[in-house]
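I have a structure here, written as structure tokens, and I will follow up with some questions on it.
The other protein chains are all here in position, but one chain of the complex has been omitted.
Moving on, here comes chain A:
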Amino acid sequence: MTTGLVTPGDVIGKATEFKAGKGAYVNDATIYASLTGTCRIVSPLPESIDQRAIVEVTGHKAHGPIPETGSVVIARVTKVMTKMAAVDILCVGSKAVRENFAGVIRQQDVRATEIDKVDMHQSFHAGDIVRAMVLSLGDARAYYLSTAKNELGVVSAESAAGETMVPISWTEMQCPLSGQTEQRKVAKVGN
């Protein structure tokens, strides 16, 4: 059992005494590190059946985040079509990605109600910043994203006059300069 800095392949414990957590793996009753970083022991939850402590490695320089199913991402809309909107994923959670991943928001994933009446051009515009959830890894081209929750949707948009608009309802945003309102699928603010 070692703590401190470990590198991939270092033995960090026995599988009979610990469970392998993040950054570690088990091979033949031995736990090895799979990342370079700091090794530490986490106490098990009191209600869990397996009372072995968890040994995990926190990568000192983890690679850029990858979108996973269920993670909340920040993306920029690049193209709006009749049935879908193409976006570039900029952040996964609170971490910026090193290189953009392509995503797509389909018409049926824009909101949870009145799915058949969704008009893509009244939900997103090119250049908008949206918060979305990864539905699945999608296909070879893009991740499938969804904004079908109150907290998901457009978080920042510019008006025709070039000013950042203020959300005034869940479907409208207003330009502080010209007072003109535009239709968007607005994210609920407050968290």
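Throughout what follows, contacts are C-beta pairs under 8 Å (C-beta built on N, C-alpha and C of every residue); 3 or more make two chains touch, one makes a residue touch a chain; residues count from 1.
Basically, contacts and distances are computed from a predicted model.
Only one chain is not pictured, and the protein name UniProt records for it, out of "DNA replication complex GINS protein SLD5", "Probable electron transfer flavoprotein subunit alpha", "Exosome complex component RRP41-like" or "Transcription factor Pcc1", is "Exosome complex component RRP41-like".
Check A:V42, A:L137, A:A161 or A:L177 against the missing chain and you find that the one touching it is A:L137.
Of the candidate positions A:N27, A:Q108, A:N150 or A:T164, contact with the hidden chain is made by A:N27. Interface note: of A:I41, A:V72 or A:A102, the residue touching the hidden chain in the full complex is A:A102. On the side of chain A, touch with the chain left out of the figure occurs at residues 5, 7-11, 23, 25, 27, 32, 34-37, 59-64, 66, 98-102, 137, 139-141.
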